[in-house]
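Got a structure for you, questions after.
Left out: one protein chain. Kept in place: all the others.
Labels run A and B following the written order; every chain starts at residue 1.
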Amino acid sequence: MADKKYETVIGLEIHAEFSTHSKLFCTCEVKFGSDANTQTCPICLGMPGVLPVMNKRALEFAIRAGLAMNCKIASYSKFDRKNYFYPDLPKGYQISQYDLPLACDGYVDFEFEDEIKRVRIHRVHLEEDAGKLVHADVTGDPNRSYVDFNRSCVPLLEIVSEPNLRSPAAAIAYWRAVKEILEYIDVSDCNMEEGSFRCDANISLRPVGSEEFGTRTELKNKNSFQHVLAALQYEEKRQARILDEGGTVEQVTLLYDLNTGRTSPMRSKEEAHDYRYFPEPDLAPFEVDPEEVERLRSTLPELPAERRKRFVEEYGIPAYDAGFLTTTRQMADFFDETARLSGDPKASSNWIMGDVSALLNSAGIGIQDAKVTAAHLSELIQLIKGGTISGKIAKSVIADVFETGKFPKQIVEEKGLAQISDTSAIEAVVDQVIAAHSGPAQDYRDGKKKALGFLVGQVMRATRGKANPQMVNQLLRRKLDG
Amino acid sequence: MPLYELTAHELHEKLKAREITSVELTQSVYDRIGAVEEKIQGYITLTQDIAFEQAEAADVGFQRGDEMPPLAGIPIAIKDVICTKGVLTTCGSKILGNFVSPYDATVMTKLHQQGAVMIGKTNMDEFAMGSSTENSAYRITRNPWNLETIPGGSSGGSVAAVAADEAICSLGSDTGGSIRQPAALCGVVGMRPTYGRVSRFGLVAFASSLDQIGPISKDVTDCALMLNAICGHDPMDSTAANLPVPDFTKSLIADVKGIKIGIPKEYFTEGMDAEVEASVRHAIELLRSAGATVEEISLPHTEYAIATYYIIAPAEASANLARYDGVRYGFRAENAEDLIDMYKKTRSQGFGEEVKRRIMLGTYALSSGYYDAYYLKAQKVRTLIKSDFDKAFEKVDVVVTPTSPTPAFKIGERTADPLQMYLSDVLNTPSSLAGLPGISIPCGLTQSGLPIGLQILAAPFEEEKILRVAYTFEQHTDHHRWKPEL
Partner (left out) sequence: MATITTDDVKHVANLARLEFSEEETQQFTHQLARILDYIGKLNELDTTDVPPTSHVLPIRNVVKEDVAEPSYDRDLVLATAPAAEEGHFEVPQVIE
């Protein structure tokens, strides 16, 4: 918990790799996990004489991302060279955007501590990713490092927020909100383990009530919520301690070590970089016309926050459920369609949050990869409503659907799971049970209402669970009371 | 007449008529190289195996009576700044001394499609930085007209090879005059196409907004044939113009009636060699008597071109050459203590002095606090220089000037003072900055037998006008037939 003497000021620079088929400037495939340097070519290796050509879809993704974050899209935008030396940077410069980015002046709303908070987005721009440096601990030789350029030239979106965040937890909530948006609009799989979604965080402290910003430190390139949260919390305390002692915070770039729980300065960042930006002569500038912007805007799906609101208002489900159901866009789509087809949003929600999610979790897959579709689930809901099967039987049916992909009606038929709702058939069984269990029957007549439960259970057992429970209940009572 | 002395268009007729074979022709060129290369030193790499394979393939087509493109079976030399697959590509530098390119430049693919024969890779100023080819890490190329003098640069090897008949034609590159200036000094035809006419994919970059590949040939007809072969849009180059390529041979008309020629007064400066001036003025008179109208024009910002060029080109170069770091290809220094040491040793040992000087100049011009004063300022003056030409071309069709203020100077004469060397580009850099097409054609010899070049410039994408004026002049003279004694 931050010292109440100081106000914490945090800004995030989020990097998300686009899930395009090919890289930003060459035709190598964008794929995670291949053997080192098997997804490279002279262009993404920065060989002599090569030239970049812009991936159209990456540009469109960037504009859509800007729109989804409520930004203004630049009508004229260009690329620039950011010059520095590092082994994972093949050309000795990164093609990025400096003064005329594709999008700017937007905002992202997110829920935090039961309130809607807004972070202003300073700018959103497109750039190429660098390769990956692999160190001694992986290969064994402490004096060597190794470079894999598979990731070089993958399209990267950089989202720079204003320093509006006031706590490490809020920063994480904002980061999660951005992840959700990017996943929803299908531009990035935001796979943090694979490194396709990372952030740099800037944090500074200032006395409460002060207008001026304090000196900030930067935490580099992390791809784990837990890691960044811990790092920011540590930094918050560290800076507070320094200020308490009357010292000054040094403006440095830091690395947080999860093991020691402390930050330390990054050696390679000790010298301030002079990036010597200048306009990229190998790429023509981009003029995006308003019609194209609107066309791209129309391709955006309903965004998560809006969707949650609509679920609550249109379907009348609780906010908590809406939150759960919109965890992924695919889940939200599944719910939307099931609710529509079945006509019963509440039942749809219950089934998804309950049995369906449990099945997905044990299989370790998302709804998009499951055999269950909205059509399957809505059919199941209708079968229950129509009395064909009981809720209990339905649980085994849904598991079957999950396994086989067969429709519920087919499964019920094949396995003879249909509820027995034929009064005379049930009556026959009821009579048998009353005759076989005269003791409990008498108990009930004597006023022990609980005995009914036992008798209902016996009828269900005799019918292998298929008797319509309400009907069983009714018939038993009629016969016993009467 | 030995085969190596002929032009591509003359040789095409003979090949078509099956009077000669490409293999014979190729052998003739290699024999010539064997005879004079020791004096000229124009080549870094000779590619005999590939050349004869290509010659044989061309011969098969000719034998069959196939319709063969104009450059089929023709031996062509390639400046070593152009990437050639499977062949050493050094850019005249030690830092790429072992670099075998894994891919072909687009122009190479186009030449292969024509069935041309690649004779070898030619010497050049390191990374195209220089005006004399003295900055090569490998050898000094000599001007075939006087072996004590420079051939010009940076395409010195490609130009000397053509002038000495060690190649029928060649490819060079022009950033601030690197095709035109050596062409003038060695008495051959050298053309810089409009920026964007020829794909830069595979051209090792020096200054990205200025570099262009262009042909070097013995006459204007061969120049047109080469342009037809190498020009055209390329999806691999975002700066290549998406415009149709005309058949440049249709401009080979020996008639300039109605053509308006502009003579910029700023190009006839005091420091200019008297013989050069006389020869160029004589050439202009010839064009006037052939029916062109001649008027004096002004390109007022000419005197600022060198300063502008020597900020923009080194700035872009400092970034373009950052990739030479010893990590993925090329030279890597030994005994480096750590990564930064490896970078510094590699680059300091691998690059020559002029390259280092320009990297330093460029880095400084872009560095924090200096960007506005230097780079941005230069970009603005570039706009002024370009607009001088835009205004001129509203009044005239072509601009005619000397190509170089002096004929070839002695080897070693200007190496002590870099600024002196930079000033030799004064007549070529303005048009480079404006992205204009320009040709140099031979228009005379000095008393001491050194060639003089005539430069013809036109508005963007108006190479046809240039070729027409050049062809007319050529047809009225026989400078293009003179050869040095070797």
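Just so we're on the same page, contacts are C-beta pairs under 8 Å (C-beta built on N, C-alpha and C of every residue); 3 or more make two chains touch, one makes a residue touch a chain.
Everything quoted here is computed from the prediction, not taken from an experiment.
Residue-wise, the contact with the chain that is not shown comes from A:Tyr146, picked out of A:Tyr107, A:Tyr146 or A:Phe225.
From the set B:Asp338, B:Glu394 or B:Asp478, the residue in touch with the chain omitted from the display is B:Asp338, counting the whole complex. Within the complete assembly, A:Leu45 is the residue of A:Leu45, A:Val412 or A:Ala467 that touches the hidden chain.
Of B:Tyr30, B:Trp145, B:Phe248 or B:Tyr329, it is B:Tyr329 that touches the chain left out of the display. In the full complex, chain B touches the hidden chain at residues 99-100, 102, 195-196, 209, 235, 238-239, 241-242, 301, 303-304, 306-308, 310-311, 318, 322, 325-332, 336-345, 347-348, 351, 356-357, 359-361, 363-364, 367, 373-374, 376-384, 386, 418-419, 422, 433-435, 460. In the full complex, chain A contacts the hidden chain through residues 20-22, 27-30, 35-42, 45, 47, 53-59, 78, 85-87, 133-136, 139, 142-149, 255, 266-268, 274, 276, 279, 281, 283-287.
Rule of thumb we're sticking to: only the chains that are shown with their structure count from here on.
We define each chain's centre as the mean of its Cα atoms; on that basis chain A and chain B are separated by 56 Å. Taken in their complex, chain A has these residues touching chain B: 42, 45-54, 81, 83, 85, 87, 90-93, 145, 147, 149, 274, 276-278, 281-284.
By the touch criterion stated above, chain B contacts chain A in their complex at residues 82-83, 89, 91, 96, 99, 101-103, 105, 200-205, 208-209, 235-239, 315-316, 318-319, 321-323, 325, 327-329, 339, 343, 363, 366-368, 371, 375.
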